[in-house]
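Can you read through this structure? Questions will come right after.
One protein chain is absent from this view; the other protein chains keep their places.
Coming up: subunit A.
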């Protein structure tokens, strides 16, 4: 890993698309900074897990997929949701638990979903989302569709049994699945390398007999290229690929966490030399794809969208408590009493 971001050529995509990637990364960053502040002010019940610093992973992956493809996320998934096209207003209102939220307040930060956009749920259970992606890939195969799915999990999930049970099944059945370990180096407050036997998640994955690669997750182009290749292989019947995408979160596990397990120096090193947005901005500028004015517009647009999202979330009504036990199961129309 640690290929510096200027060593790879820009991908063969239109300049406008590259600027859109950057716009989305900036939107994610702006959204997350705002939401983090709102969580600290008690606006977000239960808090949230900011993905500030991990924007390139979500955008690089989402832009390598077709519109009908499926993504499942983790508990830290606002970047996945926004990269898949969920509206910042709908996401923020969902974080607030308001009726205008993307899931009517039923989901919350860890359970964002929009099936029309192919986001099949961020998931509060470590490794859980990968299982849904696995099953979605099986469903696609049974139906004979060209759809593929991509399941994210974290370095913490790489030490759960279920992740490898899912990987094994995907490998032996050659399912159209892209398995992405979003390794941000810390499993909640534990340094992952201290709790990872053998120390190498990619090598572990390779033992299941599928292609496994480690990718620089701070480089949106590298992520995009790796996911695109994996997606092509999956779509053409070549089976799953395992990608360990090395990235970094600037904030703690959740908003407001006091961090004792790493130094501020380490954070600053990543922020100043490995920031995915700054590096991509520099590359686009150097390549003549982005002007300073365009960058100002991107930043300003993100600011406006997030301001509008905050206003929407603040003004959205609360959901009706009488509806709280509805839609549990068609077999069971909410028997019992609520009070």
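General remarks:
Going forward, contacts are C-beta pairs under 8 Å (C-beta built on N, C-alpha and C of every residue); 3 or more make two chains touch, one makes a residue touch a chain; residues count from 1.
Following the convention adopted for this analysis, contacts and distances are computed from a predicted model.
When the unshown chain is looked up in UniProt, the name that turns up among "Branched-chain amino acid ABC transporter permease", "Acyl-CoA dehydratase activase", "Pyruvate synthase" or "Alpha-ketoacid dehydrogenase subunit beta" is "Alpha-ketoacid dehydrogenase subunit beta". For the chain left out of this panel, the touching residue among A:162, A:213 or A:303 is A:162. Residue A:121 is the one among A:53, A:121 or A:252 that touches the chain missing from this view. The chain omitted from view is touched by exactly one of A:16, A:142 or A:258, namely A:142. The set of subunit A residues touching the chain not shown comprises 70, 103, 106-107, 111, 113, 115, 120-121, 123-125, 128, 130-140, 142-143, 147, 149, 161-162, 165-166, 168-169, 172, 327-333, 335.
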